[in-house]
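Please find one structure pasted underneath; my questions will follow.
Only a single protein chain was left out; the remaining protein chains are all shown in position.
Think of it as A and B in the order they're written, each chain with its own count starting at 1.
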Amino acid sequence: MQITLTLNDVRVSEEIAPDMLLIDFVRAHGCKSVKRGCETSNCGLCTVFMDDKPVLSCSVLAARADGHKITTLEGLQEEAAEFGAFIADQGAEQCGFCNPGFIMNALALFREQPYPTEEQVKEYLAGNLCRCSGYEGQLRGIMSFLAWKKQKEGVQ
Amino acid sequence: MKTVNKPFRKKDAMQLVTGQPVYMDDIIPQDCLIVKLLRSPHANAIVRTINTAVAKKVPGIEAIFTWEDVPQNARRYTQAGQTYPEASPYDRLLIDRHVRFVGDVVAIVAGKDEKCVDKALKLIKVDYEVLEAVLDFHTAKDNPILVHPEDNWESLAPVGADNKRNLCAHDECGNGDIDAVLAGCDVVIDHVYHTKACQQAMMETFRTYCSIDTYGRLNVLSSTQIVFHARRNIANALHIPKSMVRVSKPRIGGGFGAKQTAVSEVYPAFVTWMTKKPSKLIFSRVESQTASSPRHEMEMHVRLGATKDGIVKGIDLYTLSNTGAYGEHGPTTVGLSGHKSIPLYGKAEAFRFVSDVVYTNHMSAGAYRGYGATQGLFAVESAVNELAHKLNMDPIALRLKNTVQEGDVMPAYYGAVNTSCALDRCVLKVREMIDWEHKYPARDMGNGKIRAVGMGMAMQGSGISGMDVGSATLKLNDDGFYTMMIGAADMGTGCDTTLAQIAAEVLDCPLDNITVFGADTDSSPYDSGSYASSTTYVTGKATEKCAMKLREQICKLGAELLGCPADAVEFDGKVVFESADPTRQKTLSEIAFASQFGHKIPLEFTETHTSPLSPPPYMVGAAEVEVDTETGEVKVLEFDACVDCGTPINPNLTRVQAEGGILQGIGMTLTENITYDRNGYPEENSLFQYKIPARNDIGHIHVEFENSYESNGPFGAKSIGEVVINTPLPAISDAIYNAIGTRFYELPITPEQIAMAVTAKH
Partner (left out) sequence: MMTIREYKRAESLEEAWQLNQKKPNRILGGMIWLKMETINVGTAIDLSGLGLDTIEETEDSFSIGAMVTLRQLEQHPGLAAYTHGAMREAVRHIVGVQLRNLATVGGSIYSRFGFSDVLTMFLAMDCDVELYKGGILPLQEYAQRPYDRDILVRLIVKKTPMQLYYQSVRNSQTDIPVLTCAAARMETGDYRIVIGARPLCAVRFELPAEPALAAEQLAAQFAESVKAQVITGSNMRGSAEYRRHLAGVLTKRAVLELEQRKMQEEK
């Protein structure tokens, strides 16, 4: 079947199998940041934005994305680097395999709640598993990013 | 120091956080063959007949291999990543007619896409002769049912193995008269402890890509910690010369020891070798959970004796370890359960440590961070905590009376001298961090909630003494930048960066002046691989030595260019100058270019290191938990730990290693369960059923360092990677005891067990 969607601001039209999952579609289109870590919707590695909302691309049919806007980390490189630098400054990226999904969802959080508390961060990102970091360094990175952003934006 | 002990960003950090394609499945050609495995539904069976005729007709199927394609009487092999001759027995065939656990490989299917391979898998007809299985590891030894009855089973090392007794290993050692010592003790703690086959659950599952290169050799690109051992494993499995195999690794999405076993490599290797076409195998999460290389399930019987003043006089430990269907890491993990727990108690006069490692029809176990020490420390430290309660002593005060000291000889640690140790300082630090004085043992918060604390100590090693080999190659290039080649594997731990920090410190250059390449069996210098907490201590020392040597070479060429003897010059990282007249100098860039133009002083050097010692890093951890006594729910509000890893080469990375290891330990204590169904199949076969901690499962983890200086390590460093997983098990268990007054001897401790224990008391 034919679908047309916007992938990282580029219009893509393609013939696909009806049971193709969005994760496989975006990876086939070069968005290799999107990772598969489980088959049970538990890990969050495959997080992408569908119409600016974070979703698990392993659980979305590519067919269902027809007519929608899909964003992966490839389409958010500046934001990823800006925020990611704070994670890197903690050494909390570690193996890096969960990073794209985690960073996508963190960016989604910052859009919804510009200055979340620690508890809000933990709750929003609960569906992003990481086996390396123990999450503590990620949290330090997030909080120092938020402090930096607050200062930059002149928020008290 | 300018570079060492500084919190540099990892060299690959920005590539990782921006999601660049650096992992195996991101960088390989998309049109390779897809390989999947047909797995046995039975725990013990013989494949009577297998019919692949219909499956082979599925369009797109390239090949299907079964036991009929693998000589059954040829030499067996091991998938363990260990130095040759491996302690692990040679007990595998690439496809064995005799399948030994639910998930053992029955057929390899390769085709052009997943769909056709999935279809073919369904169409293979297998007739099994189902045999009775050994599913209870208590009954395995000398059971009439043999997991490995075959005559070509082979043990290469003297580890007490005997396949006709289901024994993968047996060992006995000791010092002093333990029975007499225990008989003379005022109090003896005597219990059996049980830990399960927990999964590393790294986010990237096992995966391997294979192709044939220009020279007709098999090229293996795999997510592995052990390129050199994997080369041997693969060549042995395929019965082809090792010269025909090259193994390299891209970025690895986590390992924690799982990838110290060649779990996925041999299957696509076989497909590509037979078809001469590129192929890849990516394990599903289910496969990663059920047919991989988890921690060894162990049962430990501890008898620990002490005086009424709390001096530990003797420890008697018997460990029974379940290696599953194959013996990967079986003979070696078990040793750590005693050798890395008993030595913590420096005043003990005697010890005995006996172990059996048995085969069963469970999936094969392997290497997981802590490697047996985790299990042993849970048992011994829990016994010590119980001793403290029995003597009505504060467990911290009791530890302070007993900790092993720097300079002590450690009989249970192969008689080695404790060359560097800040264990007692770690105890004191943790007492302060968690505010032990005010929180011990417990506080009732009302509403059925109790907060309580508990603690535990740990040690590990730094590489395998007298065995592990680490190497580094350093090369000076145009403009004066360096290339470093290593065979150690950065699996997210950051060794590409920390090793470069060591080299940069010696070479007096900025960290960015060193590029790192690894690991590749064709071009990296030999390295045992990244396991056994060896990389910083062993490969790090090789790196330091190598950089020193390269400095000498740079000086030598510099002196030649300056026309003076080599001992008349100095090198400050930027220029070589004459000591007597520093204005006479040659820049590093000039020297680099000169080396490429009519000179024969090599500015490339390889250095190799091995250590007769394995200096233990030490750690103390304390947990504060909140227990809901009615529902049984437990939350770790705070985990405070202090580590002595010698000099931290990169404080950020050592800290994150510690935090990550602690959370894995918390998971093992509270949520990571393994239960088997009637077939011996682990029911926790996905991340839906096997619950690794999410970030809202814990409060905070705090880590501090109290450093000793290990003079045998690079810049005083010891290891960090493994010791960090060990303390949560005894600490949380004791905190739960302090909350509810019931002690648990098996992990994980579930809310149900807690709630029912509380109910039973009322």
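By our rule, a contact is a pair of C-beta atoms (placed from the backbone, for glycine too) under 8 Å apart; a residue touches a chain by one contact, two chains touch by 3 or more.
Only a predicted model underlies this, so the values are computations on that prediction, with no experimental measurement involved.
Per the touch definition above, the residue from B:Lys347, B:Lys401, B:His599 or B:Lys691 contacting the chain not shown is B:Lys691. Check A:Val12, A:Ala63 or A:Met143 against the missing chain and you find that the one touching it is A:Ala63. The chain not shown here is touched by just one of A:Asn8, A:Ser33, A:Gln90 or A:Asn128, and that residue is A:Asn128. Across the interface with the omitted chain, chain B contributes residues 115, 118, 630-633, 670-671, 675, 683-684, 689, 691, 693-694, 696-697, 750-752, 755-756, 759. Where chain A meets the omitted chain, the residues involved are 1, 18-19, 21, 39-42, 44, 47, 50, 53-56, 58-61, 63-64, 66, 105, 108-109, 123-128.
Assume only the chains that are shown with their structure count from here on.
Residues 28, 32-33, 35, 37-43, 45, 72-74, 77, 80-81, 83-85, 87-100, 103, 122-123, 125-139 of chain A are the ones that touch chain B when the two sit in their complex. On the chain B side of its complex with chain A, the touching residues are 7, 9-10, 12-23, 25-26, 30, 200-205, 251-256, 284-286, 491-494, 650, 652-653, 655-656, 659-664, 686-688, 692, 694-696, 698, 700-701.
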